[in-house]
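Provided herewith is a single structure, encoded as structure tokens, for subsequent inquiry.
One protein chain is absent from this view; the other protein chains keep their places.
Letters A and B mark the chains as written, and numbering starts fresh at 1 in each.
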Amino acid sequence: MDSAWDELTLAFSRTSMFPFFDIAHYLVSVMALKHQPGAEAVALRNPLSSWFTAMLHCFGGGILSCVLLAEPPLRFLANHTNILLASSIWYITFFCPCDLVCQGYSFLPVQLLAAGMKEVTRTWKIVGGVTHASSYYKNGWIVMIAVGWARGAGGTIVTNFEQLVKGSWKPETEEWLKLSYPAKVTLLGSVIFTFQHTKYLSISKHNLMFFYTIFLVTTKITMMLTKTSVSPFASFEDILGRMLFGRQQQFSTCGKKNEIKSSFNGTGSSTSKPTIDASDKVKKKHTKKTE
Amino acid sequence: MDSAWDELTLAFSRTSMFPFFDIAHYLVSVMALKHQPGAEAVALRNPLSSWFTAMLHCFGGGILSCVLLAEPPLRFLANHTNILLASSIWYITFFCPCDLVCQGYSFLPVQLLAAGMKEVTRTWKIVGGVTHASSYYKNGWIVMIAVGWARGAGGTIVTNFEQLVKGSWKPETEEWLKLSYPAKVTLLGSVIFTFQHTKYLSISKHNLMFFYTIFLVTTKITMMLTKTSVSPFASFEDILGRMLFGRQQQFSTCGKKNEIKSSFNGTGSSTSKPTIDASDKVKKKHTKKTE
Partner (left out) sequence: MDSAWDELTLAFSRTSMFPFFDIAHYLVSVMALKHQPGAEAVALRNPLSSWFTAMLHCFGGGILSCVLLAEPPLRFLANHTNILLASSIWYITFFCPCDLVCQGYSFLPVQLLAAGMKEVTRTWKIVGGVTHASSYYKNGWIVMIAVGWARGAGGTIVTNFEQLVKGSWKPETEEWLKLSYPAKVTLLGSVIFTFQHTKYLSISKHNLMFFYTIFLVTTKITMMLTKTSVSPFASFEDILGRMLFGRQQQFSTCGKKNEIKSSFNGTGSSTSKPTIDASDKVKKKHTKKTE
């Protein structure tokens, strides 16, 4: 029975992403691009720019990991089959008469299927990134974590940067001031797979891939169904935050010093406004805790 | 006679860019920099920064193609002769007493000669980029097109990015929201030379270089003489846009849906304002067509 289970997970871990899972990933990415304000107008005025942005949405993680390892960022263009696939999906998504694709995509089951399959590709990307980085730095487990994270969730960073260069950057959507849930779960997966790769975790890779993928898909689909945006890690993060960064006592005992300092900063420069509000928010949260 | 013709084009394709054509390219680039608002003040306050910007203007395309192929962006600094040439041109352009260079450059024939010679260097850059990329990716013709394009017309992207980092970015001059004419013609040339390189085009390289350069120079000089900014490809692009992206019928049949969507976007976010206006413009243009 154990062997049968192993066979199952082994077969799963050997599934090829190529035709179907990649299509789902490209579809979800291009749809996310299309629902950005003004994306359709850009596609009509300048299809080349829209195509370029779509490619960044589809291959952003790979590009970022290439940059971090000093490999040609254009490498993804050498894989003609995937480029053709992504381009055709971009084409039918944006220029299909009367938005047939969008109307088909607006059905919830389709969205759930596509989102679930996209999460499967995430696992493969993380594993690929970790293995790739380990070929550069034999024991550089921090590098492995970073590259796995970048390939798994770096697409948002690349697209945010592209929006910044294009001038249509929205600072609310900053990826590294408040980590989104996908970024967090990808970081977790990257850490796990790095530990497995460096033999700190005594579990076979295919089992780990199976379980992690199941976890990804189920959480994603439940979050889509319950339309909740609260992360399952919230409580865990809170405990960790208290343990490591001792928020409470720092604020309870030395709150005045911080207030003085931050108010001083407030007068110091003009850019500190939002951060000050945030710090006040944090303070409120924690004083509420202490009560 | 055919052999004589071949000899001519072969000799042309073997012309060395080094002393004179490079000088013309540097002169045009530095002049474009000097005519930017405030460039002279920067040159007086901080010559080093002005020199750095001038180098970016002169070698931007090469730097971008190096970045895209993960080669040292500083490589251009190892070519001391060209650096010295460009630096001296930057020096006499900015610090020649009483602007003698600018006054000499203000004569139309000088400008025409310099611009024509700069266009010649463009051909050489595209060919160099395509050949260079093919040494990395044997059959990656998309990469060849991208690198040839980057080396031929990437200077504007690099300088725009530098202005963005310096804080003096003008979003109107965005290179990939509305492709400038040089960008378009360079893309065309990059595609042609890539097809020639991958043997899809059965024409000898020196003939192609000759014809493409003639085309570049003539169009550039006619555009300078007639002060027209309309691209020769406009009608061709329009036909292509209708064929590929079916603008008309999409707008005639499903116009309402788009309007609703775009108005929704308008309320959705603050950044969508310009794009919405643009989409309205597009809509007007096409409704005019349909009338």
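Just so we're on the same page, contacts are C-beta pairs under 8 Å (C-beta built on N, C-alpha and C of every residue); 3 or more make two chains touch, one makes a residue touch a chain.
Treat the numbers as computed from the prediction; the structure is a model and nothing was measured.
Asker: Which listed residue (B:4, B:48, B:108 or B:243) would be found touching the missing chain in the intact complex?
Answerer: The one listed residue touching the chain not shown is B:48.
Asker: Using the document's definition of touch, tell me which of A:69, A:85, A:153 or A:191 contacts the absent chain.
Answerer: Among A:69, A:85, A:153 or A:191, only A:69 touches the chain that is not shown.
Asker: In the full complex, which bits of chain A touch the chain not displayed? Write them out.
Answerer: Interface with the chain not displayed, on the chain A side: 67-70, 136-137, 139-140, 142-143, 146-147, 161, 164, 169, 171, 174, 176-179, 241, 244-247, 249-250, 253-254, 257-258, 261-262, 265-266, 268-269, 271-272, 274-276, 278-279, 282.
Asker: For chain B, which positions touch the chain that isn't shown here?
Answerer: Missing-chain contacts on chain B: residues 37-38, 40-49, 52, 66, 70-74, 77-78, 80, 83, 94-95, 97-99, 165-170.
The rule is simple: only the chains that are shown with their structure count from here on.
Asker: If I superpose chain A onto chain B using their CA atoms, what angle of rotation comes out, to the nearest 5 degrees?
Answerer: 120
Asker: So, what's the distance in Å between the C-alpha centres of chain B and chain A?
Answerer: Going by mean C-alpha positions, chain A sits 34 Å from chain B.
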